[in-house]
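All protein chains of the complex are present and in place, except for one that has been dropped.
On to chain A.
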Amino acid sequence: MALIHLAIFLPVIAAILIAIVYRYVKDVHLGWFALIVPAAIAAYLFTLIPTVSNDGPLHYTLNLMPRIGMNFDVYIDGLGLLFAILISGIGTLVVLYSIGYLSKSERLGNFYVYLLIFMTAMLGVVLSDNVLMLYFFWELTSISSFLLIAFWYKKDKSIYGAQKSLLITFFGGFMMLGGFIVLYIITGTLSIREMIANVDLVIDSNLAPLAVVLVLLGAFTKSAQFPFYIWLPDAMEAPTPVSAYLHSATMVKAGLYLVARFTPVFAFSELWVWLILLVGLFTLLWASFNAVKQDDLKGVLAFSTVSQLGLIMSLLGAGGLAVNSGANESIFTVAVVAAVFHIINHATFKGALFMIAGILDHETGTRSIRKLGGLLTIMPITFTMTIITALSMAGLPPFNGFLSKELFLEAMFELSNANFSVLADWSVLFPILAIVGSIFTFVYSIKLIHGVFLGDRTHETPKEPHEAPALMLISPIILSALVVIFGLFPNILSQTIIDPAAMSILATDTQLNTEISHWHGFNNPALWATIAIVVVGLALYLFRHSWMFIYDYHKEQFTLNYLYDQGLIYSQLGSKKATDGVMTGFLRDYMVYIFGFFVVFGIITTFFTGLPIDFDNYSEIGIQDVVLVIIILISLFIIMMTRSRMVSIIMLGAIGYSMALFFAFFRAPDLALTQLAIETVTTTLFLVCFYHLPKKSKHEEAVGFKFTNFMISVGVGAIVILFGLAAYSNRLFESISKYHIENVYELAAGGNMVNVILVDFRGYDTLFETLVFGIAGIGIYALMKAKVKGKDDDNEEHA
């Protein structure tokens, strides 16, 4: 138990207190109380930076379930610390922003409780060393995200979005758990550090591809990669602070964290790096292309988030690829540094952009770009922030997005020069995909600025627009300032945060001494690529009306959303149909299933094991036995064929008495006696029932012959005969009755062996058989009483 454990669980503890405070304090906005928590955690984490960057990672253990190895091990290295600072830092700003954004009439108690639970979950994800704890916190983020998306639960769209994100991220989470279990099977440990130390075992194992695919499914669903990105645009129904926090800066980066964390374990695998690289690049292209057509501000930002996550993912893949192919180390380092740097940059500018979208929504009443326009003079501060953050997103100097995008393009160009065994001829595709994706990024960034703030002032907004209150502006201002500061002085980050994070992704102790600079000289292809992006992007935006029609070709039926919706509908319909088809509600059908399975498995058993039957060791057949068999067979035949209930009851009695005679012939006097008595009583009972039955019954009118029933019956009978013969032919041991016979007098002082067995050797059977009898009696009594009473009540009502 260390301070860091407390820090991780501080938000949850605070959530409990806040739920209490919410009941009693109504005057002060609840957010002020919540604000303390992330601020305190952020401050604490900042003090750890020098320790981690100079002295290496910190490690604390807290035993929860040592027997199964589920311990809450906290491991603070550069990567974990970077994410933890992002989570707590942006968390602070988001809580501050939400104080202005949410009015006191909302259910603030719920909001902050969910948000703080989410904060704990996220901190747990990035600081856990134990994969089971990682999984625990991972699902906690899904659950709290679900609650936050459905915060306005009276809107259908919120519920839809929440359900969708839950289904998709839970699917991925489960797969990831499977991957962890496979890893545990391979390495024998649940600790990520020990897995990295035992990477040789993973390399040698043929289970590794399975683990790769499963872990990546978890990462791709959480980080909204193609084709799992569809939940993120629908998650925009959440309140904007939530979108800014969860769906741009923190939760969606959990998948990136996972990939970065497991890079040292899996980077040897070609499957891992190619999957990440290609899925990331395709997501970048696809989402940036789709972002351009969005009309809703948050829609643009959602697709933009997806595409930027794809960008970071592809960089992580490029980093892994270098390790895998043994190509020169510099690509690796550049790609990893670019990934880490862009994680920071994206968190700053995308968080700010979401808050800006929230401000616009709040102050104008709409988020539709078509309805907004010409707000430059009315909202100058918001406009300035938008310029800074959107241009950073587009990748223009002097903002931080420019630097990371340059690094990204550089890494992609390097990748195209390197010679790889797989896809060697196609490696020129990487920079092309990256550049095309960046062009669309540029287009939608410009669209954001131009569509909202420039041009003519539209008057379609539901509210008269005006500048936002200071409380809502503080957080985006701080984030925009960070965009500028990181853009101008990137090296304040490089030694302190980026290097330790990159080193933990590389799993190395060598100091990287990264220097990030704006100017790389004219020889750098990334520079020309940026210029090309700007030129083509501007051209595309200016002539947007002449090519936007291509989006019309993407019909509704071909979207992944349609696929998801139809999949959901058909899985429900399908299971309903399957249930309705099998569960007919008719007793006969269920009996057919039961007997059918008996026959089928009987046949299968016979077929595969064979039933050794020999025809020795039978006793002689007497004439009286033959007579009895014939009587029974005739009686059975009459029962089956007759239309009269009376006849079948009498024939049943005939069978019973024949059985009693059999018992007598087979030297079982007690059985014969009991059978006679019982059969008499049973027949009487049947007749009593018969007397009370209605005069006419369908049963009496027709007893049809059913061929399927007949076949099933023959099958069951045949199986019983086969098994009976086989059992009789293969007597493996002597009967234990010898003991009973020898000791019946010495031990139990009785001569009648059957009776002694019943009451002495096996008395318990008899005890509970008596109980069965008693219960049946009580049941019959209750049945008759209850029904009679019911009838009386009815009569009284009618009278």
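The working rule: a residue touches a chain if its C-beta (ideal position, glycine included) is under 8 Å from a C-beta of that chain, and two chains touch if they have at least 3 such contacts; residues count from 1.
The rule is short, and it goes like this: contacts and distances are computed from a predicted model.
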Query = What is the protein name, per UniProt, of the chain that does not appear here: "Membrane protein", "Na(+)/H(+) antiporter subunit C1", "Cobalt ABC transporter ATP-binding protein" or "Electron transfer flavoprotein subunit beta"?
reply = "Na(+)/H(+) antiporter subunit C1"
Message = Could you pull out which residues of chain A are in touch with the chain that's been left out?
response = 585-588, 591-592, 595, 615, 617-622, 625, 629, 632-633, 636, 639-640, 645, 648-649, 652, 655-656, 659, 662-663, 665-671, 674-675, 678, 681-682, 685-686, 689, 692-694, 697-699, 703, 706, 709-710, 712-714, 716-718, 720-721, 724-725, 727-728, 735-737, 740-741, 744-745, 750-754, 757-758, 762, 765-766, 769, 772-773, 775-777, 779-780, 783-784, 787, 791, 794
